[in-house]
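Shown next, in structure tokens, is the structure this report addresses.
The complex appears here minus one protein chain, its other protein chains still in place.
Think of it as A and B in the order they're written, each chain with its own count starting at 1.
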Amino acid sequence: MSAAPPCILDLSSSQLDASFAADGLYVDYGACVVRVRSHLPRFGESFRRAYGAFDYLPTADFADFHVSLAPGRGIRRWLRPQSRFSIDAVEPFEPFPLASALPLFEWGVNWCFAQRFNQYVLLHAGTLAIGDRAVVMAATPGSGKSTLSAAMMLRGFRLLSDEFGVLDPETGNFLPMLKPVALKNRSIEIIRERSAAASIGPTFVGTRKGDVAHLAPDAASVAAAHRSAKPALVIFPAYRQGAALTLVPQPKEQAFARLAFNSFNYALLGSVAFNAVADVAERCPAYQLTYSKLDEAIACLRELLGEATTVGDVR
Amino acid sequence: MRRLGDAAVVFDAVTWQTHLLPPAAAVVADLIDELAQDGPLSSERLSRALREELDLDSDTPEIRELLRMFSEIGMLDT
Partner (left out) sequence: MSSSQSDRARQRRRIIQAAVGAPVVFTLPSGAALAAASLTCDDKSNLIRNTGIGGTDTALGVEAAPDGWVRYRLQVYEINPSGSGGKTNGITFDANPSSSSIWYTVNLSTGAATQVTVNGSPSLISGLYYYALVDYSAYPSSTASAYVYPAHAPVGSPIAGGSCWTSLLPTSSIGGNNVIN
């Protein structure tokens, strides 16, 4: 019996930097594997804090895509130093300050996945599960999706993704695309205060989306990175300061429309996406959830998930 | 067409557009579908059915627009 690989946290930052600079590391997100190389100084430290529970994989049989982080060109390597992200040697973004290499990496991988993984229907949604029953939370402005997803993980939900609802049109199940949860601005302190177990990386100040920090996926979520979940509940969350918790059932066609609108590749996939999203809308209860207290919202979702039947359940 | 409760969603395989039919429109679509099973559907027959079955006047701008939409998305051929 082969020993389990060490996890990222078992290595020091300098060991990780050395691995990145040599043949790179493979990161297994569940739905995809990414090979990462980096020649940035000290990238290993922030990566270690965000990916601590992930397996350390210096080799793998296959990578879905290859990304690389490099220093700025010419004088920008030293003067107001930059970091550059590339996928298959193409740089899709402008350089970032060197100090914001991790956010650049995170956004870059998200972008790569959303661009390329069209074998799945990619909803813009936070996806978490209890056991094999998934709650899909559409990522609309004002939803507080990332904060809610982070809090749910810290309260025992399995995190599949806080950004993607990776819907397999063949099975109708959701797959993990397990990445650190990007918290912004005051969400960072809110989550930090909620749990001592929260492993939050450094705060990157003044990025183009404000202050950003990353909550590492917990060990339980990482261990289940290859475990799909059946859709059982669709939620359209809306954070409103001071609001009482309210739950409004959504007509199925509205749930369908809102899921389809919030999809990266619905229009690209045609009838495949149409039927996959219609299946979810048809078989899952959908609610607009307005909340101001995270614990109330989580308790409500836990109760709803317990009541909901999953796609394919026999009533 | 997929029914979602009382409503429906339609994928147009020619244009790749997706259309939502709220319950009232879905009811009209169902009626059109039933009538079309008996062969080509004349405007007169459709008007009569809309009036008798659903109390809808096909001569109003709103219903004319609805029927135009159904024609445009291939659900009505008169």
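The rule is simple: contacts are C-beta pairs under 8 Å (C-beta built on N, C-alpha and C of every residue); 3 or more make two chains touch, one makes a residue touch a chain.
What you are looking at is a predicted structure, and each value in this text was computed from that prediction instead of being measured.
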Of A:Gln15, A:Gln119, A:Ser271 or A:Gln288, the residue in touch with the unshown chain: A:Gln288
Which of A:Gln82, A:Thr127, A:Asn173 or A:Ser187 contacts the chain that the document leaves out: A:Ser187
Identified contact with the non-displayed chain, of B:Leu4, B:Ala25 or B:Leu41: B:Ala25
Residue in contact with the excluded chain [from A:Ala99, A:Ala238 or A:Cys300]: A:Ala238
Residue of A:His124, A:Lys230 or A:Lys252 touching the missing chain in the full complex: A:His124
Residues of chain A (touch criterion as defined above) contacting the omitted chain: 93-94, 96, 103-104, 107, 110-111, 114, 124, 139-144, 147, 163, 184-187, 189-190, 207-210, 236, 238-242, 254, 257-258, 260-268, 288
In chain B, positions touching the absent partner: 6, 15-28, 30-31, 53-56, 60, 62-63, 65-66, 69-70, 73
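In this section, only the chains that are shown with their structure count from here on.
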Chain A-chain B separation of Cα centroids, rounded to whole Å: 41
Chain B to chain A touching residues, read off their complex: 2, 4-5, 7-9, 11, 13, 16, 18, 20-22
Chain A residues touching chain B - in the complex, by the definition given at the top: 251-253, 255-257, 260, 266-267, 270-271, 274-275, 278, 281-282
